[in-house]
Structure formats: C-alpha cells, structure tokens
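A protein chain is absent from this complex, but the other protein chains hold their places.
And now, subunit A:
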Amino acid sequence: LHFHFSWFCFVCQRRGQFHSLHTCSPPALPVGRITALQALEFWKKHFEESGVTEPDLSSHYIVAHSLGGKTVQQRKLTEFLSREKTEQIWKLCTKRLSRMPVQYVIQEWDFRDLTLTMRPPVFIPRPETEELVELVLTDLKNKPSSGDTVQTCLEVGCGSGAVSLSLLSSCPQLQVVALDRSQEAVELTKENASRLKLQDRIQIHHLDFMTEADEACSRCSPVSVLVSNPPYLFSDDVKTLEPEILRFEDPFALDGGSDGLTVIKQILTVAPKILSDRGGIYLEVDPRHPPLIQQWVEANVAELRYVETRPDINSRPRFCVLQKKQRELDVK
C-alpha cells in the first residue's frame, strides 16, 4: 500500500506541499483504491500510534458512518471504496486525531431508541442517562393518574434533548418544557425535536436555572415530573478529564462547583414551586452524592421527601428520586 505524499490539510484548509508542518500531520490519502477493511485497519493502527483512545471503535464507527450505516456490515468489508468515500473517511478520522469525540466527528449518536444529532460543545449523552429515562418512564406508567390526562415534565439542562425527546417518544400523553443556559443546546434540542417530529409537544427555553429560576417557574405551570442530569462533577475533578471532554464539551454542563452540588441544590430548592403535589424529581448525580443530598434535603427543603437512591448498570448509586410532599396532610 503506497501513499502519495500530497495531502489536504484540515487545520489550515489548504492543499499543498509547501507550507509549514502543523503539530498534527495527518496521514496522506492512499494512491490506489482500498477496501473498507484496509481503511479500518489503517486508521486503527494510526489511532493506536497517536495515543487516541478506543482506536478500534473510533475507526469502526467513522468508517461505518461514511458507508451510510451505524456499524460496518460484514459483507462491505471487502468492497473497494470510491475516491469520495476514502476522502471522507480520511477527513473524519483526521478530526478524531485531535481527540474530538467520535459522536462529534460523525455528528450523531444513539440514545435509547433515538438517533440524535450531536454538535460541539453541546454535552454528549452518557449511557447512564438512558437508565434515568427508564426510571421516569416506569413511574409515569405506574402513576394512577396517567392514562388520558396530559402530564407535563420539566427538564433542567436539556443539552441535545436526549432525555426530553426519549420521554416524549415513549409517552404520547406527555408534554415537556426543556431549559438550558446554552444557546447552542437550545438550538440543537430544537433541531432534534424537529427531526423526530416531536416539536409540537416540547417547549424549549434559553434560561439559566441558577440566575433565572423565577422566569423558569413562570414559563411552566405545575409539572408532575422534574428530571435533570445537571452538571455534577467536582471542580477539582474537571481538570483531570480526558481531552475528549476538556477540549470539546461545554464546561458548564460538567462543573457542579467544589462539591458538585451547586446546581443540584438550586434545583431542589426551586422544585417545590414548580411541582404539583406528589410530583416526582429524578436526578442523575455523582456516586458520592446520594447520602449528602438526602441529608441536605431533610435539613433544608421541608416540602420534599427523599424517596430512594437507585443504582446504575454498574451498581454505582447514581439516581436520586424525591417527591414533593402533599400539602396540609403531612405534618412531620
């Protein structure tokens, strides 16, 4: 396999041989035609040598996406790639060389049953959050009031819209109000809502829940569910994050203050004003948080009752479930 040394540099967006080398010098395009399998093998090796994490998966998902699928079909492995496809693969893989997350490189990812558009710096949904949605759905279906009545849910920090849109997609009776402090997030959520034809049941507002909570309250009448995957990392931990996150994802979606609880506490403080009686709160948190949250709520938010902590798929305490007490009846 011989590679001709003339390349298109994606850093300065110019073709040529006589300009200064950048710190990243991406591999040149192959001269002859190559198969999908050869492209996969080449880039896997190159990612490994460059210290890119998950080299085989990165290569796999990028090649698959270029071929029009989510995963590479076994029969396509030995097919020869067209010039365009080869260029596309090289272009995308070069982006990955800069440690851009695969989800941003191919501009999409799956969350539960949905395929969502992804775009930096909007936070990329994590697998744990799929289970947060599962929790909410289970409770929604078990609620005695459900059935014909329309229920409303508030999501604080919607990001790409993963949680809100999953809920809407599984619950035809649900309406959602989604908030995010990032304009990019609001736009991305709107885009995903349109793509999935769910735009009629969701309202998306550009609001910072830390400073504009009252405004948020006025935008939605009492809701029966409040769900959030708020920034919950400890500020100190943020510095140790891998390049994929540090260089590309919105730090405001990650940093929860020195104890990781800044936004969580705000949500829990404001929640009683937004929730209807016996309304539920579902939060994804850091594994160290649940006992701290329980303690704090019992001491500071009389209107809320801490219901339970639920583990994620790896048995870490991950989800906090709380409920607004029914007024007049609870005299505890």
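Observations
Please note the rule applied: a residue touches a chain if its C-beta (ideal position, glycine included) is under 8 Å from a C-beta of that chain, and two chains touch if they have at least 3 such contacts; residues count from 1.
The definition used in the following text is that contacts and distances are computed from a predicted model.
Per UniProt, the protein behind the absent chain is "Mitochondrial translation release factor 1 like"; the candidates were "ER membrane protein complex subunit 2", "EF-hand calcium binding domain 2", "Signal peptidase complex catalytic subunit SEC11" or "Mitochondrial translation release factor 1 like". When the omitted chain is restored, the residue from A:141, A:273 or A:316 that touches it is A:316.
Taking the complete complex into account, A:57 is the one of A:31, A:57 or A:302 that touches the chain left out. Per the touch definition above, the residue from A:180, A:249 or A:303 contacting the chain not shown is A:249. What subunit A contributes to its contact with the hidden chain is residues 37, 54, 57-58, 61, 70-71, 74-75, 77-78, 101-103, 109-113, 123-124, 126-128, 130-131, 134, 229, 231-233, 237, 241-242, 244-245, 249, 253-254, 284, 286-287, 312-314, 316, 318.
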